[in-house]
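This report refers to the structure that appears directly beneath it.
What you see is the complex with one protein chain gone and the rest in place.
When the chains are written out, they are named A, B, C and D in that same order, and each has its own residue count from 1.
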Amino acid sequence: MKKWREHTYSFILLVVVLVLWEAIAFNIKMTFILPSPTDILMKLWELKKVLLLEHLPATLCIILIGLGISIILGVGLAISMNSSKIIEKAFYPLIIFSQMIPTIALAPIFILWFGYSIWSKVLVTVLITFFPITINTYDGLRAGSNDLKELLLTMGAKKKDVFLLVNVPSAMPHFFSGLKVAVTLSVIGAAIGEWLGAQAGLGYFSRRMMTQFDGAGVFAPIIVLSAMGIMLFLLVKWVENKTLMWRKSE
Amino acid sequence: MKKWREHTYSFILLVVVLVLWEAIAFNIKMTFILPSPTDILMKLWELKKVLLLEHLPATLCIILIGLGISIILGVGLAISMNSSKIIEKAFYPLIIFSQMIPTIALAPIFILWFGYSIWSKVLVTVLITFFPITINTYDGLRAGSNDLKELLLTMGAKKKDVFLLVNVPSAMPHFFSGLKVAVTLSVIGAAIGEWLGAQAGLGYFSRRMMTQFDGAGVFAPIIVLSAMGIMLFLLVKWVENKTLMWRKSE
Amino acid sequence: MIKTVLHFDSVSFRYPKQEKGPLIYDSMKFTVREGEFVSILGPSGAGKSTLFRLITGLEQPTGGKILLNGEYFSNRLGHVGYMPQQDLLMPWRTIWENAALPLQIKGSKQADMRISVEELLKEFGLGGHEDRYPAELSGGMRQRVSFLRTILTGSQVLLLDEPFSALDAITRLSMQEWLLKQWEKRKKTILFITHDVNEALFLSERIFVLTDPPVSRMEDIPVPLDRPRTLKALDIPEIMVLKDRLIDQLRTKATT
Amino acid sequence: MIKTVLHFDSVSFRYPKQEKGPLIYDSMKFTVREGEFVSILGPSGAGKSTLFRLITGLEQPTGGKILLNGEYFSNRLGHVGYMPQQDLLMPWRTIWENAALPLQIKGSKQADMRISVEELLKEFGLGGHEDRYPAELSGGMRQRVSFLRTILTGSQVLLLDEPFSALDAITRLSMQEWLLKQWEKRKKTILFITHDVNEALFLSERIFVLTDPPVSRMEDIPVPLDRPRTLKALDIPEIMVLKDRLIDQLRTKATT
Partner (left out) sequence: NSTIKSDAKDNGEKQLKEVNVMLDWYPNAVHSFLYAAKEKGYFEEEGVDVNFQFPANPTDPINLAAAGKITLGLTYQPDVILAHANQDVPIKSVGAIVRSPLNHVVFLDESTIKRPKHLEGKTIGYPGTPLNEAIVKTMVTEDGGNPDKVKLVDVGFELESSLVSKKVDAIIGAYINHEVPVLEHKGYKTRYFDPTKHGVPNYYELVAVTSAQTLAKDKDSIDAFWRAAKKGFEHMEKDPDAALELLLTNQDEANFPLVKSVEQQSIEILLPKMRTENGFGLQDQDSWKETSEWMKKTGLIKQVPELTEMYIEE
């Protein structure tokens, strides 16, 4: 019961937004630019099989592989930078630099290397998502209490122990912040990746519809994409709450 | 002296990367796809006036306005969500949803509203950058120690005091993590924004060069863009270090 | 007639998180009058700190009522000065800024604050440390900053939770004397948690002795000594007997 | 011949951050032999905790050498059991997990750990709280967990920084007795910081008295009492004189 009541507000806001949208769409009467929610819903129903069975799995696959690599890479980098000043000094600027390059400029290079396989799309996703994970985890690792670290050292703890017992728990809240941003970005990452060349996927489908002046067709796959993204986000939040249980008892 | 030595490693790595790049570029011999660093440098020199005096200011303007709005919006949202469960419940899903929509799908709508003015580009930048600021600040605001908050309450502190004296300082490290990600994203945001329609700007220039199949011309403005992004990033880091001075004494 | 500052009217309490657990207080009653100095003794985990959390309003009684100055407030926050057991200094603020916290909350002017805070810091042996951060202080120094911060709330009622536990005998003595002077001059009402029976006897007019939870009645023991007291006064036979009785009381409470 | 466990050879120290500040120790010398129980007294801010930080190896002397068991290590970390003044429990670990920390670091098996930790928790009056988080405990309970954690390091040399300051007289006594038993049975060497002169006299064989910094020599006072001691033994005239002498010593040191 209480759970349901919690979501009332978000539901009300959602309805307000949808009604407003419907009204605006009805007024400007340009379905090809701004389709109304009902248009989109109808399109969604019409295309449900194609979207859910064909394009959704393709995109989800890119996102999951991309996020997986990002987490490994991001956390790995954060740990290396945390444990060695040299690595930090060397890589930090490079990591930032990697973020400043618009992915589209790199597209031909990715394709040169990976062709039109899934990997060029995964690479785009990784490039976009590993950064918030790296930065947040790295900042989180530095947030560990010095007093606790010292105490562990006096117990004969190795660097590794201190790391696992103090830095890691202290970094968890930061890591989750980063992961939440990354999950969200991964959806756009996959969509952009698909624009670089694809045969299937929700981003591909949406872009294709754009050339057809089919506004509802552009938005329908995006709704599916968003729904998937929100689901992933909620999953991360759930894991966060499970992992950081002790917070509640404070 | 010490400062210089600190940067040696990043310098060495940079040189290694550049040499490797030059070698690869030399080997595949496809300047239009992967121009070598020297090609880019020459182009940069050739175009220096145009890039620095005409396109850089246009892009910088978008980035600064966009970031400014993002900070205000992101921090504002984080504070509202922190102070009211209702707002949190209502807006949180909407904020995440806003991130899942590929900007390009919204481009026609932005242009319908703002035309090809600077505001459609600023809007794209805001849409991309406000999210990490919001999420990080919001998570940071919740990281304040409960014991401290209670102590302040016993001193007759108002909600506002507790907020300013405990939540804000505790949120600062998180906020800066988010800002660093946002600054980085703002560069891509501005570039994407310019692709949605612009007559000037580094992203615009780069994309035009793309249509000319001019690899070095594509990368030269990107180098300027990255340099600007790195500068902004370092600025944020510097402010962070100044603001969180007490950390050092731990 | 002397005013009642604090009145517990059949107060029961258990921590909300221990919903199924035992009560810590079970319809407990007691009264503290204006200008009294009351010490609270009791075994570790008995509920002394919890008592303070109830008085300050950080916790709400499960049953019964707490009256402050004869009135019932549902929100009691901000009415008393509270020094918690942990020092709780803010790591991002200097000593000076930590001490000045209550003044800042009240909205005092920077200039006024500077003088009063700096004077007290000096008086507490912390002169010259104003601009250092808590992490650079010794345990006893931090405790004194925390104590100072409580004093600066300016409240007429002070709840002090083991305020001098980290201090050596000499520093402790000078802090005790300072506190007594304040109490006499400003007519404060003080509740003082301590584990040191001598300290309780030296300072207070009454001593409350807590048992292990659930507590429904505290032993209420008056201290038969005049003011000003000296440490030597604690060695007179009457007090020695009282001290032994207190220790015995604590011992039986702890073992039953 | 009895082994030397700890030897300070003209050790000087100042905190690196106070580069221009005064020394805390100025070529200080002292020796502790195996199986000794040494208490350390001194005014707040004198450098007692700093001494422990030097011994554990958390700080390095600015000058001189520190020998452990007659040997010089440049890295002394992990050789002694250290209980810091602040309890430093990890908020994200339960009581049981906090206490078991040193065993975990040594790589003990879960099953072995369970038994020994749970037994000790019960013995320290913390039975039934194993699965609670530190924030749900009273100050004295947290201190006992911290003490327990230090004991579980299994070190032969223990550095205890005001281990019982937050405990009531009775709990404190039982902890003291427990500690003495361990000390006698296991032949541990113990350095014990306290502010309670009685506690120092009751427990230790020698008492070091620190002055305000810079300290170059600690007063080294043997306690002329046999074992086993009772609390009553502290009331014999010889000890009363010693106690007064100690208090006087602290007083003069504090005021000069």
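Going forward, a residue touches a chain if its C-beta (ideal position, glycine included) is under 8 Å from a C-beta of that chain, and two chains touch if they have at least 3 such contacts.
Quick caveat: nothing in here was measured; it's all calculated off a predicted structure.
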Q: Taking the whole complex into account, name the chains on display that the unshown chain touches.
A: A, B
Q. Which of these, A:8, A:146 or A:212, touches the one chain of the complex that we don't see?
A. A:212
Q) Of the residues listed, B:111, B:143, B:168 or B:244, which one is in contact with the missing chain? A) B:111
Q: Quickly run down the residues of chain A that touch the omitted chain.
A: 28, 30-33, 104, 107-108, 111-112, 115-116, 195-199, 204, 207-208, 210-215
Q: Touching the hidden chain in the full complex, which residues of chain B are there? Just list them.
A: 30, 32-33, 50, 54-55, 104, 107-108, 111-112, 115-116, 195-197, 199-200, 205, 208-214, 217
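Note that only the chains that are shown with their structure count from here on.
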Q.
Averaging over Cα atoms per chain, report the distance between chain B and chain C in Å.
A. 51
Q: Give the residues of chain A that touch two or more other chains, as numbers and ranges in rising order.
A: 145-147, 249-250
**Q.** Residue list for chain D, restricted to those that touch at least two other chains
**A.** 17, 86, 135-136
Q: Under the touch definition given earlier, write down the residues of chain B that touch chain A in their complex.
A: 6-10, 12-14, 17, 28, 30, 33-34, 86-87, 89-94, 96-97, 99-105, 108-109, 112, 131-132, 135-136, 139, 143, 145-146, 173-174, 176-178, 180-181, 184-185, 187-188, 191-192, 195, 203, 206-207, 210, 218-219, 222, 225-226, 229-230, 233, 250
Q. Can you list the chain B residues touching chain C in their complex?
A. 147-148, 150-157, 161, 165-166, 169, 244, 246, 249-250
Q: Within their complex, state which residues of chain C touch chain D.
A: 15, 17, 41-45, 48-50, 85-86, 125, 136-141, 144, 161-162, 165-172, 195-197, 247, 250-251, 254
